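Everything on this sheet refers to the single structure shown next.
With one protein chain removed, the remaining protein chains of the complex are shown where they sit.
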Amino acid sequence: MAEITYRDALNQALAEEMDRDESVFLLGEEVAEYDGAYKVSRGLLERFGERRVVDTPISELGFTGLAVGAAMVGLRPVVEFMTFNFSLLALDQVINNAAKMGSMSGGQVTSPIVLRGPSGAAFQLGSQHSQSCEAWYLHTPGLKVVAPGTPADAKGLLKTAIRDNDPVVVMESELLYNLKGEVPEGEEFLIPLGVADLKREGGDVSIITHGQMIHVALRAAEQLAKKGVEADVLDLRSLRPLDVESILESVGKTNRAVCLEEGWSYGGVGSQVVSVLMEEAFDDLDAPVLRVTQADVPMPYNKKLEAWSKPSVSRLVEACEKVCYV
Amino acid sequence: MAEITYRDALNQALAEEMDRDESVFLLGEEVAEYDGAYKVSRGLLERFGERRVVDTPISELGFTGLAVGAAMVGLRPVVEFMTFNFSLLALDQVINNAAKMGSMSGGQVTSPIVLRGPSGAAFQLGSQHSQSCEAWYLHTPGLKVVAPGTPADAKGLLKTAIRDNDPVVVMESELLYNLKGEVPEGEEFLIPLGVADLKREGGDVSIITHGQMIHVALRAAEQLAKKGVEADVLDLRSLRPLDVESILESVGKTNRAVCLEEGWSYGGVGSQVVSVLMEEAFDDLDAPVLRVTQADVPMPYNKKLEAWSKPSVSRLVEACEKVCYV
Amino acid sequence: MLQRSSVEQELEREGSVNKPTMTTKTSALSKEELIELLKQMLLYRRFEEKAGESYAIGKIGGFCHLHIGQEAVAAGCITPLKKDDYVIGTYREHTQALAKGVPPEAVMAELYGKAAGTSGGLGGSMHIFGTDVGFMGGHGIVGGQLAVALGIAWGIHYRGGDQVCVCFLGDAAVNQGAFHESLNMAAIWNLPVIYAVENNDFGMGTKFSRVSKTAMSQKSASHGVPARVIDGQNVMSTYADFGEVVEEVRKGAGPQFVDVQCYRFKGHSMSDPVSGTYRSKKEVEDKTENADPIKILCDHMFDSGLLSPEELQEMDGEAREVVKRAAEFAEAAPEPDIKSLYENVYSEANPNGRLFFDGRVI
Partner (left out) sequence: MLQRSSVEQELEREGSVNKPTMTTKTSALSKEELIELLKQMLLYRRFEEKAGESYAIGKIGGFCHLHIGQEAVAAGCITPLKKDDYVIGTYREHTQALAKGVPPEAVMAELYGKAAGTSGGLGGSMHIFGTDVGFMGGHGIVGGQLAVALGIAWGIHYRGGDQVCVCFLGDAAVNQGAFHESLNMAAIWNLPVIYAVENNDFGMGTKFSRVSKTAMSQKSASHGVPARVIDGQNVMSTYADFGEVVEEVRKGAGPQFVDVQCYRFKGHSMSDPVSGTYRSKKEVEDKTENADPIKILCDHMFDSGLLSPEELQEMDGEAREVVKRAAEFAEAAPEPDIKSLYENVYSEANPNGRLFFDGRVI
């Protein structure tokens, strides 16, 4: 297996699927001539031409709607948001059109659209550029949402997302683009949506997380191990569909859980996981399920305050210890 | 006390606050000459003139931004969304500007803005016009959200919202506009944000809800009473700030709770309340906290299917019985 | 029955003299074309009247926006299209669906919320779809369909087809950002899309001049999209002029903006009064009397000896019959199953993981 970056894994996924299926095309700001703001689409213009790699004006609502319309007539658009922060401008098209049109047309319309780009905070970009955007999309039936945390997951999930016949939101992370990891070769390397991955097996407590937070979780698990607490690190990978079975399995074994996520807590991913555990694993729980999230404030610019605001290894360790009563 | 409709209660609140404070003005589609799509602003144009009651073009993003700017220079805009469904188009201005500007300007800017209008489903308006929009706003620190369920609460909360120095989202309900109820007189009738109201005292199970769902809860409570189960109906009224104390108090007494809300479940209000109970009342709980929500589908047009999709008295009764193990 | 009256071809609209109005070549229309246009408009009128009646007795729910008075728009703009051309509309779209070839029974059944409706009863009046005949839906968010239309035109362009996409919008929708974003992109990529404003001069109760400083024909100017003004009450002009635009676009002229001037005889929706604060009873009566698109066409055909009152009566009878059968079909059709609620939210069941979180079992 080759070791490649998360960025290159995404790039490969795009290239392979565009190669395989002529109806796939990529559009967004700076994706073509500039190779993408974060260079995820490097070389694609050269390879596939400007018909299939399309630089758009800064018109998020408009080009997202373009994707909806193109999907209605049989194409498979992949929209790159330069960052998901800007996708708020396009949310009406995503919620009211992409997510609802299948139902409101009685199934006449499908929306095989991928919306992708980095979400969450990078370093010191300030509050308007540092938002975790999962919650906006997860609330709405009709959308699927995935958040890969490794190069292999990035490639496998993006490929599956492109082949999926429904709108799939792929939330990447700017902080992961340079991360290297082994990625299976072969065009048919696909990761099914709705399947979580136990990134570490422990048994004492379940850390339930996704996206770049899995690396915080893995570091915390190491620290916990030194203190004799072995953590399961369950990487949800896919947030909708959600692998409830794997969540219940892990918690059924550990009887304790902490939900870790990059974003705000009110109505975040963790709140839904907690609710599922409440409803379906109440008797399994030996301690309350806790959540570790971003500080409940707009992300500050100052470096130290930003670091403090993000969910940290130490906060996670603390929460795990708390639910383990150690 | 006078018996007036929810619509008139809102109208009074607007009129009184506009009278009291010259910096308050109302803007939105059809609010002036047409008296508002749902006639909430009836008579205000005549009384306050077109400087203060402003018909806008259909430009949700634009006029919401207008409110943000006007607030920056000391005005107190009240924005009417014809319905909150359309507010998705303006969400960027609400999240990235209204909610974040206080923080990102280091407190130089305040945003005393009210965003109001009906949210949730009325009758057979189809999926694009029948969405409960609480979740979009609640996720974000910097915003406050209230959802009055009675004429008195409508008046008292809207008046407080207008006087508040932060952005307050007031979610009304089309189905409540004609509801009559007693409303205290006097300009100083204010209901503080962050104070829930126990609309019914029971003691066996806590139904935690808000907005027009309180009426479903009250009907369910009557049915439950006939079966010997006495329910607390806790009307949150204010969703952020959230009256966690009252939630804990009620559940501390009943040891059982059901969250009822109009909208979808993934990351909805109930998921946050469940998480709070998990974190802070785990030992009080004698049964899992359940949630009763809208069917997890875009709202259908068909009358029967729509009725089935909405949270109903019978589903709520069933959930309460389940947590009471009866 | 429809009355004869003097032809009233000129719409009296402020400023229209300054607009780049097209020259109408109605003389070129054949008898067959005229009869087809008349039959279409009769069908629309009777269909909308029936929808209004059914709404009044509670067979149809929700919002319902009729085209009465504006029939020439769908007839004139859609008749020139081919089957594989695309049309997309707003919530005021019944007659456009009919014009593009969606069967009246299926449209009526949708209004009745039945399983045999175009969206299986899940869409309703504002969301009629007929993708098999290129009718890409009625859309409820003002401006929302404008960005979608861009994508449909993109699809044509991507595949190198010669179809066109006609995107209807109301006059009030030009103030949405979506309108401008769509036109700009259509212009830079030279996409085959026609933005056809059904300009009835009002967005609900708001007259256009209150929400725009410039005339409608100016609204595409920022983007370099050519604008035309055409008469949307005289179906002969509408058809001839719009047909010309369609053929230009088919040949590669790129996006076009067409101000189709028309008049709504009824309220904005069923709950809105026909006249009131925003327009006078007299204005509506005048227009209804003098600018009825069906009357205008009939008068012309009577005058040219192409139609007799008896023939008109027969055609109208047929239209009524079609509509009656549609309503009977809709009435008799079964309600949709609850299962259908979950069937089209996602296009296929996912083998792994949970998609629905309501805990309901059906």
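The first chain written gets the first letter, and so on, giving A, B and C; residue counts start at 1 in each chain.
Keep this in mind: a residue touches a chain if its C-beta (ideal position, glycine included) is under 8 Å from a C-beta of that chain, and two chains touch if they have at least 3 such contacts.
Please read these numbers as outputs of a predicted model, since none were measured by experiment.
The chain not shown here makes contact, within the complete complex, with A, B, C. Only one residue from B:D92, B:D153, B:D232 or B:E262 touches the chain missing from this view: B:D92. Of the listed positions A:G142, A:G194 or A:P298, the one in contact with the omitted chain in the full complex is A:P298.
Note that of B:V53, B:A71 or B:A257, the residue touching the chain absent from this view is B:A71. From the options C:H223, C:R279, C:H300 or C:R360, the residue with contact to the unseen chain in the full assembly is C:H223. Contacts to the hidden chain, counted on chain A, fall at residues 29-30, 33-34, 37, 55-59, 61-62, 85-86, 89, 123-129, 264-266, 290-291, 293-298, 300-305, 308-309. As for the chain not pictured, it touches chain B at residues 25, 51, 56-57, 59, 61-75, 77, 92-93, 96-97, 101-110, 141-142, 144, 165-166, 192-195, 238, 240-245, 272, 276, 279. The chain not displayed touches chain C at residues 175-181, 184, 187-188, 210-214, 218-224.
Everything below uses one rule, namely that only the chains that are shown with their structure count from here on.
For chain A, the chain with the farthest CA centroid is C. Centroid to centroid, with C-alpha atoms defining each point, chain A and chain C lie 40 Å apart. Chain B and chain C have CA centres that are 36 Å apart.
Contact of a single residue of chain C with at least two other chains is seen at positions 119, 121-123, 127, 139-141, 144, 177, 340-341, 345, 355-357, 359. Looking at chain A, one finds that residues 61, 92, 96, 103-104, 141-142, 240, 272, 279 touch two or more other chains.
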